[in-house]
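Omission of a single protein chain aside, the complex is shown with its protein chains in their original locations.
Lettered A, B and C in written order, each chain numbered from 1.
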Amino acid sequence: MRFADVRARTAALCWPLNIEDHSVQPMVDASPPKWHLAHTTWFFETFLLRPFGANYTRFHPAFEYLFNSYYEGVGDRHPRPRRGILSRPTLDEVYAYRAHVDVRMAALLASDDADLRARIQLGLHHEQQHQELIITDIKANLGCNPLRPAYLPAATEPSGNAPAMVFVEFGGGLVETGARANDTFCFDNELPRHKAWLDDFALANRLVTNGEYAEFIAAGGYDDPAFWLADGWAWARDNGVRAPMYWRQEGGTWVEYRLSGEQPLRTEAPVTHVSYFEADAFARWAHARLPTEIEWEHAAAQAGAPGNLPDETFHPRPANGRERMGQLFGDCWQWTASGYGPYPGFRPLPGALGEYNGKFMSGQQVLRGGSCATPPNHTRATYRNFFYPKDRWQFTGIRLARTVAGG
Amino acid sequence: MRFADVRARTAALCWPLNIEDHSVQPMVDASPPKWHLAHTTWFFETFLLRPFGANYTRFHPAFEYLFNSYYEGVGDRHPRPRRGILSRPTLDEVYAYRAHVDVRMAALLASDDADLRARIQLGLHHEQQHQELIITDIKANLGCNPLRPAYLPAATEPSGNAPAMVFVEFGGGLVETGARANDTFCFDNELPRHKAWLDDFALANRLVTNGEYAEFIAAGGYDDPAFWLADGWAWARDNGVRAPMYWRQEGGTWVEYRLSGEQPLRTEAPVTHVSYFEADAFARWAHARLPTEIEWEHAAAQAGAPGNLPDETFHPRPANGRERMGQLFGDCWQWTASGYGPYPGFRPLPGALGEYNGKFMSGQQVLRGGSCATPPNHTRATYRNFFYPKDRWQFTGIRLARTVAGG
Amino acid sequence: MRFADVRARTAALCWPLNIEDHSVQPMVDASPPKWHLAHTTWFFETFLLRPFGANYTRFHPAFEYLFNSYYEGVGDRHPRPRRGILSRPTLDEVYAYRAHVDVRMAALLASDDADLRARIQLGLHHEQQHQELIITDIKANLGCNPLRPAYLPAATEPSGNAPAMVFVEFGGGLVETGARANDTFCFDNELPRHKAWLDDFALANRLVTNGEYAEFIAAGGYDDPAFWLADGWAWARDNGVRAPMYWRQEGGTWVEYRLSGEQPLRTEAPVTHVSYFEADAFARWAHARLPTEIEWEHAAAQAGAPGNLPDETFHPRPANGRERMGQLFGDCWQWTASGYGPYPGFRPLPGALGEYNGKFMSGQQVLRGGSCATPPNHTRATYRNFFYPKDRWQFTGIRLARTVAGG
Partner (left out) sequence: MRFADVRARTAALCWPLNIEDHSVQPMVDASPPKWHLAHTTWFFETFLLRPFGANYTRFHPAFEYLFNSYYEGVGDRHPRPRRGILSRPTLDEVYAYRAHVDVRMAALLASDDADLRARIQLGLHHEQQHQELIITDIKANLGCNPLRPAYLPAATEPSGNAPAMVFVEFGGGLVETGARANDTFCFDNELPRHKAWLDDFALANRLVTNGEYAEFIAAGGYDDPAFWLADGWAWARDNGVRAPMYWRQEGGTWVEYRLSGEQPLRTEAPVTHVSYFEADAFARWAHARLPTEIEWEHAAAQAGAPGNLPDETFHPRPANGRERMGQLFGDCWQWTASGYGPYPGFRPLPGALGEYNGKFMSGQQVLRGGSCATPPNHTRATYRNFFYPKDRWQFTGIRLARTVAGG
C-alpha cells in the first residue's frame, strides 16, 4: 500500500462534490468531507512530521486544535458538533495543507526505521477508514437534503435474484481467534490471538435482503415490543423510526436514497443502514439471532471467496449465489451480538495513539466484514469495527445466525 | 428606492465571501448568506410572481418549501435549525434563481396598481432587513471561527473621543406616536398613529461606550444579582456570559472581534452585541433605566441630525459630540423597556403577509434606531425592531434614560 | 387583617390533604404544600425575626437554604425543581417550625414601628399569595394523578346560565392608573399612580365560557396557525396542547378535573386554565382582542359590584347576569395584552425585599382581577399579577375587549 495512492484516493472520492458539499455536517456523527481531508493530514503532521520530521514547520498553528478528532493526549480540540460551521479554512487552503504535508512526508517515507514505518502504515489505514466515512458522511448530507441530489451518475446496477437463505453449519470446539502479531497489519484491538470455545453454530449464507426486511415491517415488526431490546424500543419510539434510514414511502411503495439518487427499493439487494436494535429485532422476528464476533470470524477464516468486492456504485448488491458463504466482505458491515471490549491480554499502543481503539470499549457493538464503501485492501477476517447500537448511517446490514440443536 | 438597486446591493454584500462562507449557520438564529439570497427572492416569487405574474413558472418546485422562513399560511418549510446543511442548491443555482425572478419581475415593476406597488415596496424593505441580517449573520460565522477571519480589509477607522454623557430633558404631556398611514412607507406594526401620555424624562445624549461597559464588568457587574432581572441572571449563569458577545480577554486586556478582524477594544466606541438583560443590568448599575419606546420616538422625532450614518466599516463609531442628541440612528439598535405588542387599533396586513410582524407580539422587546449594518434609507423614528431579551448577535447597544424628578 | 387569621387559614387549606399530598411537586412550577407552609414561615423568620427579633434563635440552620424561594440577596437555595424530593423535614417538623415562628412573632406584632408594621403586612399578603398557590399546586398534583382524586367533597355547585356576552363601552381620555401610595396596602409594582391615555374601548360583560371555548376547539382553533402567536403555535405543537389543562375527551364529550373530582364540563362556567397563547388565539378567532391592563383597571375602578366572590368550591362559577360588568374578581385571573414592566417612576423596595416584584419584569404578561382561589380580601383593581405566556396551572381565564370604532 503506497502513501501516494492512498492520499490520492481520498481526494478522488471528493471530486464529484461541489465546494459547498465539502463543509456540511448533517448530523453530529457525520463530519464534513473538508474536515476529513484535513484531519487525515493532521494525523501525519501530528504523529509523524512533528515528532520525526527534520525542522518541520507547521502549516498553521491553529490546525492542531481545529483538526484533532478525539486525542486527549494531543490537547484541546474544536467541538465535534461544530465541525460544520468552519467555512475557513477554505477547501483550497485544506488542499494546500495536504500538499504541504505530503511533500514533507517524502523523507520519512524513505526511512527504514521500524517504528516510523509502522506509524506510516497506521496513518494509511487511518486514512482508509476516513475514506469510508467520506462516503457515508456525504450520503448523510445529500440524503437528508430535501432535493435528494446524487453523488454519482445513475448507474446500471447489476440486477439478479438473491439465492434462497440457507444456514451453513460450523462445528464448534476450541478455536483460536484474533490476529497474529507481526503477520500483517492489524489494529491493536485485534490482538492478541487467543483461544475461545465455540458451540456448534450456523450462519446464513447471505445477508438479509430489502424484501425480507420489508416483510418484517409489513408484519408489524416496528409495532410489537416483543421483538425489541428495551433500549431499542425506546430509541425507535423517541425518534419515530419505522424503517431503515433512507427509506421513504411514496404512494404505498418504498423508495430508497442511494448515492446515485432516490429510486425504488430493490428487494433482492441487502438491507442496509439499520441499527443494531433493528438488526436484533429482525433476527428475533425471523426465529434466529445475530452471530457473535468469534463465530463470524471463525466462519470467515474458512471461507475462501471474498464475496462481492466493493465497487464504485457504493451500494450493496444482491448476493451472487455462487458461494457457500457469501457477502462476508464488501456489501454491508454485519452487526454481531458481541459488545466491543478488550481481548484477553489486550494492550493499547503507547502514548496518544493508544487512544485509537481502546478507549471506546464500552457501550458499542462489534461489526464484522466490510462494506461497499470500504477500500478493497482494507478488509480482513479479524477486523473489529464498532458503533453504538443506535448508529445506522454506515452501510450496516444483517447476517443471521442460529444455534445448532445439541451444539 | 429602486428594485434593481436593492437587489444588487444584497449580492454586493456577499462579494467579499468565499463560496464556503455562504452556507454556514453558526447558530440557530443566524442563517447562511445563501439562504438570505434565496429567501428574499422567494418573497418576490411567492407574494408577487405567483399570484400576479402572467404565466409564471416556478424556478424549482422544492424552493417553496426550502426558502419559506415562517409563513404558515404558505405551507410547510425546511426546519430553521437545518438551514446550514443545504449544500444544494449551490450558490450558482441560487444566483440563477435570483436572475430568474428578477427578469420576470420587470413586467410587474411597470404596473401602477396600488396593491402591487405596495407589495413590491414591502418586498424591498423586507430585502433590506435581510441585508442587515447578512452582515450580522456572517459576523456570527466568522467571529465564532477560531481563526477569526476578517470580512473586510482592516480599515483606518475614525478615532476621537466620545463626548461626556449628558442627560437631555424632554417635557412630557399628551403626545402622538406611531407612523402616519399613507405618509411614507412603514410596516403594519408602526400603525396606527395614536395618543399617549409621557411624564417628563431625560435621555442620554449618546450611547454607552465600551469603556463604560468595561467599568461595569470590572466593578463586578456580572457577579451581583442585584443588577439583574431574574431571567437575565439565569441566562448569564446558564450560558457562562461574562462580557458582550465577541469580547475576549487576552493577557488582561479586552480584544473584540469586528468585521475587519480581532483587535483591541476601543473604549470610546459604543458597546454593542449586548442582550436586553445586559443593557438593563448596566442601566441599573448606572442609576439609570432604559427608555420606553414612546420616549425614544418622541425624542427622535425632535432631533434634526441623524448621527453617524452607517458606512462600510459595519461597526459603530464614537459619537461625534456635535449633536445635542447623538447616535439615534446608524450605530446600534437601542434596547427599550417596552415589550413588543400591538398599538391600540393595530391591524395586521391581510393574508399570509399578516404574519410579517403581528404574530411575534409576545416575549420580545422593542429596539429603536438603526445600526451600522442597517441600509441608509431604511431607518426612521417610528421603526419598531424587536428581538428576544437574550438576543445579541445584532448590533445592539444601550441608551440610558432617567425619570425627571417631579416629572 | 390579623396575623393569626392569615396563618391559620394557610394551615386550614391543608386539612383535607393526606400527609403524602404535602410533599409532591407535580411540575417545576407547582411546589409541594409542605414547602409553602415552610416558606411562608421562612419569610417571617428571615425578614422580621432575624433582623428585628430580640435574641432570636433560628429553628434550624439549614432552613435558610431549604426554604428560600428566589432571594439572591439572602443567599443560596435548594434548587426549585428539587422541592419534591424533600421528605425531610417532615410535615410535623414543618408545623413545629410554624409554631416556633408564630410564638416569637408576638412581640413584633405589638410594635408600632412603621417599617415593622409594613413588613408584617407584606408578609401576610405574601402568605395570602401562597394560599392561592397551595390550591393551584395541589390541583396540579391531584389532577395529574391517573386516579384523579378529589380535594373536596363533591359539592352541589350552583347551576344557571351565563348571560349573553355584551360589550360594555368605556369612554377614553387621560386617566390615572395605579395605586395611591399610603392609601391602603399595595405591592411596589402597583406604584406610582400615573397618567395614561386611553382610547374608547369596550370590555365583555363576563368571562368566556367553557361552551364558547369548546366551539373554538370544534371549529379547528388548535389547527389553524392564523389565530396564534408564533411562540404560541410552537408551544402548542411542542407540547401536544389541544385543549385547556384538565380537560379530557371521553367518548366524544369533554370532562374536566375540578378540585371536587373529574366531571362533565359545564358549558356555562368560565373557561379556566388557559395560557396567554390560548386566550389570545381565542380572542382573535372571536374577532376581539384581550384588554390592556390599563383598560381593565379603568373599567374595574368604576364597577361597583365585585362579581362572584371566591368560595370554598375553588372553581369558577357562571356569571350571575345581574351586573353590567361581571366576574371582575373572584372567578378567573384575566390575561391582559400588557407585558409586565415597570410603571413610570417605579422604585422597588430596598434590600432583598426589592426582589419581590421588580426582577420579574421581562417575558411575562400581566393578569388582572383575582380567582376562585384568591383569598377574599386580597383582590383590588390595581393588583398586577404576572405569569409567563405558557403558564396555565393558575385559574386563568379570558375577558374579551374590543376597540370602539372611531375611538
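Keep this in mind: a contact is a pair of C-beta atoms (placed from the backbone, for glycine too) under 8 Å apart; a residue touches a chain by one contact, two chains touch by 3 or more.
Bear in mind that the values here come from a model prediction, so they are computed numbers and not experimental data.
Trainee: Just to confirm, in the complete assembly, which displayed chains does the hidden chain contact?
Mentor: Hidden chain contacts in the full assembly come out as A, C.
Trainee: In the complete assembly, which of C:A4, C:I19 or C:V166 touches the absent chain?
Mentor: Selected residue, touching the omitted chain: C:I19.
Trainee: Which parts of chain A face the unshown chain closely enough to count as touching?
Mentor: 70, 72-73, 174, 194-197, 199, 225-226, 228-233, 276-277, 280, 289, 292, 337-342, 344-345, 354-355, 359-363, 365, 389, 403, 407
Trainee: Since one chain has been left out of the picture, which residues of chain C touch it in the full complex?
Mentor: 18-26, 34, 62, 65-66, 78, 82, 84-91, 141-142, 144-147, 149
We adopt the following convention: only the chains that are shown with their structure count from here on.
Trainee: Among the chains here, which has the CA centroid at the largest distance from chain C's centroid?
Mentor: If we average the C-alpha coordinates per chain, A ends up farthest from chain C.
Trainee: Taking the mean of the C-alpha atoms as each chain's centre, how many Å separate chain A from chain C?
Mentor: Here the centre of chain C sits 58 Å away from the centre of chain A.
Trainee: When the C-alpha atoms of chain B and chain C are each averaged to a single point, how far apart are the two points in Å?
Mentor: Using C-alpha averages as centres, the distance is 36 Å.
Trainee: Taking each chain's centre as its mean C-alpha position, how far apart are chain A and chain B in Å?
Mentor: Chain A and chain B have C-alpha centres separated by 46 Å.
Trainee: Which residues of chain C are in contact with two or more other chains?
Mentor: none
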